[in-house]
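Got a structure for you, questions after.
Every protein chain except one is present and positioned as in the full complex.
By letter and in written order, the chains are A and B; residue numbering begins at 1 in each of them.
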Amino acid sequence: MKIDNTQPLEYSTDQNQMNILGFWIFLGAEIMLFATLFATYFIYADRTGSGPTGSDIFEITPVLIETFLLLTSSFTIGLAINAMRLGRKNATLTFLAITLLLGAGFIGFEIFEFVHYYHVGAGLQTSAFTGMLLTTLGTHGAHVTFGFFWGLFILIQIKRDGFNPRTANKSFIFSLYWHFLDVMWIFIFSFIYLKGMM
Amino acid sequence: MKIKLALLFGLLTIATILAGCEPLLVFDTKGPQAATISNVIWISIITMAVVVIVVVALLINMLVKYRASKQPEDYEPPHIEGNPIVEAIIVGVPVLIVAFLSVISVMSTYSVEAVPEGYEDQEPLVIYASSSDWKWHFSYPEQDIETVNYVFIPTHRPVEFRLYSHTTISSFWIPQLAGQKYAMADMVNKLNVVADVPAEMIGRNSNFNGEGFAENTFNVTSLDPDEFDSWIEDIHATAEPLTEEEFTKLLEPGHLGQMTFTGTHLDFLPAPEGEHGGHNHGSSETDQDSAGHEETNTESEHDHH
């Protein structure tokens, strides 16, 4: 492996550069995936059958908490990558751990939210609207859950191996993924919750 | 290549002979809508035949002139990049052809959707054609009768078929009268047709809908308005009324012969239009939907001419 020291560590080998480019392309595919979900959700937003509508079931408090948690975690993962660039291992680990904790909190509140929907009679099978709502939120939530475990393993590897082209590359790609989920959440927050509550 | 060309011409000959003995169904038109489409098809066939002939002629020219066996042993083909004039031609000519066909397409698409010319002033005869596995139910609300697997229409009067389905998506198609249109469970599509002449025609569902699909056909008869009226009177004199119980039985999957009833099922099982729109909004009273919905569904449902 040729290591190019003029580049940041995460870009320092050819393979690393390809990994990052490949991941950007993967995010392009993810955008299509979420775009399809959103487009379908908008078509279904008023197709509530005999079930509740969005304004019947949406509650602002848990959604605001989720938004706060995820937005903050997007900030802390940025700090983690910044610390990594500065070569500060402990700071990186701390910020990464905070990010994951915030992520876990987000998942916890989302589960709480889903239970609430179930209790107010908005299950997966209730109507096309509720089905699509839970599918869209669920896809995002599954992404965050996957990201939580992914980040956890990266954290363990940094702790064990320190910074090298491999761990730096993984952390950087993970941060792209995490930011992406945050951006998707902003769309969900604005166009599903806020629009639905109005 | 020569064998293939001979083959092509052979097939074309077969096509011509077949067309000669008995016109193909979509060209054997009995109404203005089908006639419009038939003309469009012929225009496009001829235009496209010109394209195919030009390409084949160029290809034969290249293959005959530049085959290796005709060239001297030491011939080195030249290096030729593109040429702006040539490329302008190979872009420009297709653009013109496509533009020409686009105009034809747009004009004819609007024309076959509308009530045929000369019939706009007449009150159309409304017939609901609804499909179930694997039958067609024709309801005449105005005449208050219902038939299964056959439909009579008067000539020289616009007929507005309102299409929907009790089960899967099917496609209502009477090739000699007009092109097909889907019948779906959550909306009503409209198909305007006029029959010019009295005729016996075949109609069918052309959209695959399961095991009984192949036999999912119906008979269409167009007859003089007088005869149509007496047919209606006959039915009122002889047929049994259609009960809800009877109709539920009819909906069961299977095949039925032709049947006739007085009354229509619309009285107890309305079509998915207007307030019965299949979108099943618990709260909202009409089918004014989100923008996304309108885009993928259709205007025809909302548009009452």
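The working rule: contacts are C-beta pairs under 8 Å (C-beta built on N, C-alpha and C of every residue); 3 or more make two chains touch, one makes a residue touch a chain.
In the analysis below, contacts and distances are computed from a predicted model.
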- From the names "Carbohydrate ABC transporter permease", "DnaJ C-terminal domain-containing protein", "Quinol oxidase subunit 1" or "Sn-glycerol-3-phosphate import ATP-binding protein UgpC", which one matches the UniProt record for the unseen chain? "Quinol oxidase subunit 1"
- Task: Taking the full complex into account, find the residue in A:32, A:64 or A:86 that is in contact with the omitted chain.
- Result: A:32
- Listed in rising order, the subunit B residues that touch the chain left out are 1, 3-4, 7-8, 11, 14-15, 18, 22, 24-27, 34, 36-37, 40-41, 44-45, 48, 51-52, 55-56, 58-59, 62-63, 66-68, 71, 75-82, 86-87, 90-91, 94-95, 97-98, 101-102, 104-106, 108-113, 133, 167-169, 171, 173, 175, 178-182, 184-187, 189-190, 202, 204-214, 278-281, 293, 296-301, 303
- Interface with the unshown chain - residue positions in subunit A: 1, 14, 17-19, 21-22, 25-26, 28-30, 32-33, 36-37, 40, 43-44, 47-51, 124-129, 131-132, 135, 139, 149-150, 153-154, 157, 166, 170
